[in-house]
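What you see is the complex with one protein chain gone and the rest in place.
Right, chain A next:
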Amino acid sequence: MDKNAKILIVDDYSTMRRIVKNLLHDLGYANTTEADDGRTAWPILQAGDFDFVVTDWNMPGMTGIDLLRNIRGDARLAKTPVLMVTAEAQRDQIIEAAQAGVNGYIIKPFTAVTLKEKIDKIFQRAATAA
């Protein structure tokens, strides 16, 4: 994936948004935007051409799983890769996210190595599919 890829980070905790943003910058992805829940993320997504979304699950307003479903249900955004980074670690939830069309699932607390692995895998698949 192009290092200029436009990435949206969605999390209700500002510290977590900052951590993910810094990690993405370390990996060379500097073109990031932040939103504090699905509801604020949705108009931002519709207004801009985002290449990738990193979202938390449990957020007030609109949860990450609903944001994911909205993305998959929108003709223009449907193919945008979505990585879920969440503390929700129940088997049923991982299956639910997979069924909703998530591209990667990271359980908090996570490491920089895990984030890199998942992003590389998602971007590799996107490149193969293109």
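Quick note on the criterion: contacts are C-beta pairs under 8 Å (C-beta built on N, C-alpha and C of every residue); 3 or more make two chains touch, one makes a residue touch a chain; residues count from 1.
One rule holds for everything that comes next: contacts and distances are computed from a predicted model.
**Q** Consult the UniProt record of the chain that does not appear here and report its protein name from "ABC transporter membrane protein", "Protein phosphatase CheZ", "Acyl carrier protein" or "Nitrite reductase (NAD(P)H) small subunit".
**A** Answer from the UniProt record of the missing subunit chain: "Protein phosphatase CheZ".
**Q** May I ask which residue of A:L23, A:V53, A:V82 or A:I119 touches the chain that does not appear here?
**A** Checking each option in A:L23, A:V53, A:V82 or A:I119, the one touching the absent chain turns out to be A:L23.
**Q** Going by the contact rule already stated, which one of A:A78, A:A112 or A:A127 would touch the omitted chain in the full complex?
**A** Considering the complete complex, A:A112 is the one touching the chain left out.
**Q** Mind pulling the chain A residues that touch the left-out chain?
**A** Touch with the absent chain occurs at residues 11, 13-16, 18-19, 22-23, 26, 57-58, 63, 87-91, 93-95, 98, 104-112, 114.
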